[in-house]
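Take a look at the following structure, please.
Below is a slice of the complex: some chains, not all, each in place.
Each chain gets a letter, A, B and C, in the order it is written, and its residues are counted from 1.
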């Protein structure tokens, strides 16, 4: 979960439309896969030369080109030119800190969304930018890494091309977006566990580290919010059917996707509210602890200060202190002190301090 | 009151439109009841074979099919096909974590709302998803369990079919929604009692458990809010009469229902404000307690420290301490100390500490 | 100031449109008064039989029927039927927990607003529901009790029918609403006094009861807000002139009324902000007090602990303690201790603790 501006500043001064990958996954190779399907069959093949992508243009059926790894800038520029993408689109595909958005370029729609995942270290949430190009009869998807998030869609197509083959490229784009959003729920499952664990430990023993964890969760939530919130507008925009690339039948599915997105946003807001509430619990736990500590101190002091005073009195060296000579003086004083201590205890008990 | 994402993650990866019941009431049987009525009579009969539902299609009057229990997915799929429901509708009916919504599918409206109830354990608020399908001359209602929430409507129809028989299927749908919303008030009655009891105990003795109760109430309120808030838009959408399935006469009733919904939302917001105010009370109660404890400590210390010092002075073993030899030295010191203690008390009284 | 849902739950399960008075003023009689006026004269008479209301229908001039007391449900139902009111209107008139609203029923407008008053006990703010039916040439007003809030309007008409007689029934409705809103200012006057008194006592001596008063005021403000806020929309709706029942000339007056309503809402918001600020003052007053208490404790302890230690030293029973034998030992020690105490005092004074 990097800082919001860390990467952008590298690009200051470059002319607009300059493609430059600003992500961090440099080690992987850029791989292109082409999947062509219609109602009768589905064929998948890897692409070596970018020009192979051209072939589908005149064919019936839907073509899905999946691009994994974004650091081979030159090859991607080539692909962009082959597909006729606007330089700004290519720049945005490589600038992996985009907010979710959808832009209508007439012949194609450019859609950005964020896939969430767990880093290798476990808890931390990572985010991967997914770019979709939706044309009349093709979809191009760009992924930063090889998370395999779209494999489930690929398998569904390969297994049963008949069902999805009847629907157009817009349905494929919907299916990819739907898979991405459905995936959020898995992430939130884990997040919910962490939040509940935190809440437990917050009440049991409020420690400074708990506060740090709380704060980290809050920051993650802020980040998630920023990744998901604009999606709502994106999906609702697509659903309203402003673009002729989206067929009416797909509109129903997009409405469903919109519902899911609202569900995701609701969840984030709920978590945010819970985390806010937890800070209050934390602070009042501290307050309660302080109260308890102070009560102990006050009880001890209130009992022993008067007693110490009394024994001090009989430790004075005045020559004429008749009590000192009494035979029962010592036990009498001990008894008096026991009575005082007992009385104090009773007083505290009545005040519900002990 | 389960976590918001608990159930959804099970469905990640399935193709959209896959019906799968994600609720928890697996034990009950799915039961279908058909109620047909017109101005002259009302007949109720249980349905065994799903195809029996077909019969009403061509008949005059209104047909109400009530489905209780959602776990027999296959039978419900059959029912959905018989009625010509879109796969996404069926999926949503079974996905019992929907937000209230209304979707127009041309030939029918799909309406989701939430019924609230009390769990067996008593206080906890449970929520049940209610799905309504409103067609030209029929209503299908889907309930998760057998809470009997719609019995009052059924009895009203059976007793007096003349009144409701003149109005169409849209009025029946309204009546079911109205019953659900009216039921909220009973739930809120109980909630109000709990909130007031909490407020009492908050001021009387602020304990850590009170805070936990407060927090639980806040979470419940959050949950209620999420269940009710979208209803407002649903009802206002229906009332605006976008769909030809809603007659103009029913619009007046929906406006009334809209009023009730606003009333419910107002109530929730009021409770939320009250709960927020209670946290402030709680924290300041803690602060007041701390102040009191510290005052006791300070009073005790301020009185006894100087006294202990004085008796310490006359406990010193210097050979030449003339006071020690005086005959009235001891009583004089005692008197002096009593004067000091009294003066301190006066000082504290003037400062309103005691 | 009752709980928001207390009354509604009694109605759960009843069919919509069932009239049932849910207020608490059962003891009073329902009284109907008819006031008919035109440019030349104004006549007032009490109504016994509900049918008498019919007479005005065909007459020129404006008729105002004032209904006081809402518990004689049957008589009111009769009146509603005579006037041709929709059952939902009658139900709403009797359900005295409505929010301010205005509903257009074609032939008449139904307007709900809230009159505020002081209970017998004094400070507590009470609220009374006022329903207005505005027809082409008549106004019917429904009041819960006999607060006499509309007497001033009645007298104005009786004294000078010429002025108001030129204006239509819509002006009368406006005049009634204006009187109700103007009355709010008197209530707020008193509320302002209470808030200022509270602020004084908050700074002077922050006590737990002050917090309770503060909280009660906040709740009242919440309640007032709910009673007044929707009025804004009501008046602005009427002013926009959607209904043919409102003449253009009256629009100017309604714009003025809208201004007053905004003024009222502004006042409520100002009070709310003031009350929020007062909680901060309260909490920081507590903090300041704690600081003061702790300073006293610390000063006392810091001065007397070292002194007690010194006298303890010379109270030890070692055989070889040369100071004990010195002739000036005792006064020297006293002097040393006085110096130490003085030094401490200086230190505290420099730190601005005393």
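In this text, a residue touches a chain if its C-beta (ideal position, glycine included) is under 8 Å from a C-beta of that chain, and two chains touch if they have at least 3 such contacts.
Fair warning: this is a prediction, and the values are worked out from it, not measured in the lab.
Taken as a whole, the complex in this structure file is built from 5 copies of one protein sequence, with 3 shown in place.
Assume only the chains that are shown with their structure count from here on.
Although chain A and chain B carry the same sequence, what matters here is overlap: shared residue numbers make up under half of all numbers found at their interface. In whole angstrom, the spacing between the mean C-alpha positions of chain A and chain B is 26.
For chain C, the set of residues touching two or more other chains reads 315.
Those residues of chain C whose C-beta lies close enough to touch chain B in the complex are 3-6, 8-9, 11-13, 15-16, 86, 88, 91-92, 97-99, 101, 103, 105, 205, 208, 211-212, 215, 218-219, 222, 226, 279, 282-283, 286-287, 289-290, 293-294, 296-297, 300-301, 304-305, 307-308, 311-312, 314-317, 321, 323-327, 329-330, 333-334. By the touch criterion given at the top, residues 152, 156, 174-175, 178-179, 182-183, 185-186, 188-189, 192, 196, 203, 252-253, 255-256, 259, 262-263, 266-267, 270, 273-274, 277, 280-281, 283-285, 287-288, 290-291, 294-295, 297-298, 301-302, 305-306, 308-309, 312-313, 315-321, 352-353 of chain A touch chain B in their complex.
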